[in-house]
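The other protein chains are all here in position, but one chain of the complex has been omitted.
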Amino acid sequence: MTWPYKDLIAIHDLKREEIATILDMASSFKEISKRDIKKVPTLRGKTVVLLFYEPSTRTRLSFELAAKRLSADTTALSASGSSFTKGETIMDAAYNVMAMAPDCIVVRYPYAGIPRKMAQLLPCSVINAGDGYHEHPTQALLDMFTMKERFGTLDGLRVAIVGDIMHSRVARSNVYGLRKMGARVVLVAPKTLLPPGVDTWGVDVSAELDPVIPDADVIMMLRVQKERLNRQFFSGDREYSFFYGLNRARVEKMKTDAVIMHPGPMNRGVEITCDAADSARSMILDQVENGVAIRMTLLYLSLGGSVNVD
Amino acid sequence: MTWPYKDLIAIHDLKREEIATILDMASSFKEISKRDIKKVPTLRGKTVVLLFYEPSTRTRLSFELAAKRLSADTTALSASGSSFTKGETIMDAAYNVMAMAPDCIVVRYPYAGIPRKMAQLLPCSVINAGDGYHEHPTQALLDMFTMKERFGTLDGLRVAIVGDIMHSRVARSNVYGLRKMGARVVLVAPKTLLPPGVDTWGVDVSAELDPVIPDADVIMMLRVQKERLNRQFFSGDREYSFFYGLNRARVEKMKTDAVIMHPGPMNRGVEITCDAADSARSMILDQVENGVAIRMTLLYLSLGGSVNVD
Partner (left out) sequence: MTWPYKDLIAIHDLKREEIATILDMASSFKEISKRDIKKVPTLRGKTVVLLFYEPSTRTRLSFELAAKRLSADTTALSASGSSFTKGETIMDAAYNVMAMAPDCIVVRYPYAGIPRKMAQLLPCSVINAGDGYHEHPTQALLDMFTMKERFGTLDGLRVAIVGDIMHSRVARSNVYGLRKMGARVVLVAPKTLLPPGVDTWGVDVSAELDPVIPDADVIMMLRVQKERLNRQFFSGDREYSFFYGLNRARVEKMKTDAVIMHPGPMNRGVEITCDAADSARSMILDQVENGVAIRMTLLYLSLGGSVNVD
């Protein structure tokens, strides 16, 4: 059976069983990075272009290593040091890249919708590596994979997502995915950092963190964009830490086997203290490790790999 | 028969039959990028260094993909984020790169003459990816290849090059090449944007675009450097578009099978409107596609490949 999509733009587009397939297959791909020779010839002779219009370390590196471990050729274009700064439109840039016959374009863009547009207009595969406040689907898949590895299933899992929900594509993708997989999501944020229409998302909402902690299996802390504090959205770092930061006292109130997640990069001392980030409950580096496996899976599937169902 | 040159610095250096050979061979190299596995082992174990002292997307990417599809190792150095900013001379940088035993250096430099100097002083191949207002030979070759694919021959073709001729290495390289191949070139520009000595180039010159259109087989629009408008050279964007921009009305006056070209990146709305850029006559993305094939050909030939004459 062949994977039915050439692109991955949004978790919103995937069916429950498709997400399950990706999570199942990621386990085999994860094993490759543990070998002495971390390389399989699966995508030899394929070209993957990384088109990043926003700074990124881990996502770009993760996709690049995923592609290389499948033997694809990769090349990275970032917005600085390119003619993108010469006033060319993003779609002209995309058509230009397409004319050089890549098999896949991995794109990060500061505004929502561009990866979808590229997927519609280009014959190659397009994978969304984050578009504005819309979605970051591979992040949600690696998060779900990490939870499934830990708990065996997502069904019935209680996941709290804490922080600036309004501006978070990570939160949006996770909400769509987790709900499809049967998890129960609670969003924790001050009202100023909740998106309009959140009441239609099918999740619980809490303005307070403390009451949510004892019931959560997963507490996913979002990165605080410091530029959003001290402005209209919140009254400052220290206030934020006090109300929404994950610290030792709060960690001690978590369920015995509950875990901590964070998409990175962390602001230690703001949304998460060192006690929490470095505790035995932290799955933060597992998330990073699993990111490579998820991206290998998606590159493989999007480039025409067949679905391996046991 | 071996290709007689280790370098490609200028179209001015090539004989008519040498250009013809390159254009012939590019067809076979173009076919490689259409395969499922877009990679041949031709340059395995060779090192290609991309030394770009000016921002570039398509040229850098095009050379990089060309090298990778021939299995060469590539590494890119750009002027930012390197010790070039620590005050080292370009020739010291070049000797340093040479000491690491590359097989080819692809160089773009903001001033004329440096690629030639490097070619003379370094034992490796040097390919000019654009030097100041001098030449951009691979661009002219891909332009000529695109015209030849479309019209079968360059002999007798009427090519109008429109815009800032004075500051255009693309125009200069195309004039040299097209004339050698028997095409008839007309340069269209206001007098302030014509280079001194253009009367010795063996081309026609017109200060007006409209009279040139009905006879042209190819209209090649040059990019307008916006910083050159609103200064001493021209009176502004809107004036420029009015007199020299390619728009729907002008496209409708073109010959039945005449085509539009542009080296990119385009300033939509300045030198070219969307009507023109996206019309069926536009060969702009064919140019980009052909760029990879031309660069594969030149990497192959410069690194000692034998000329394949049928």
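In order of appearance the chains are A and B, and numbering begins at 1 in each one.
Assume a residue touches a chain if its C-beta (ideal position, glycine included) is under 8 Å from a C-beta of that chain, and two chains touch if they have at least 3 such contacts.
Quick caveat, the model's predicted, so the values are computed rather than measured.
**Q** Can you work out which residue in B:89, B:200, B:232 or B:256 touches the chain that's missing from view?
**A** B:89
**Q** Please pick, from B:30, B:46 or B:116, the residue that touches the omitted chain in the full complex.
**A** Spelled out, the listed residue whose C-beta touches the missing chain is B:46.
**Q** Can you list, in ascending order, the subunit B residues touching the missing chain?
**A** 44-47, 49, 73, 75, 77, 80-89, 92-93, 95-103
**Q** List the residues of subunit A that touch the chain left out of this view.
**A** Against the left-out chain, subunit A lists 33-39, 55-58, 61-62, 64-65, 68-69, 78, 80, 226, 264-268, 285-286, 288-289, 291-292.
Simple rule for what comes next: only the chains that are shown with their structure count from here on.
**Q** List the centre-to-centre spacing of subunit A and subunit B in whole Å, with centres computed as mean CA coordinates.
**A** Measuring from centre to centre gives 40 Å for this pair.
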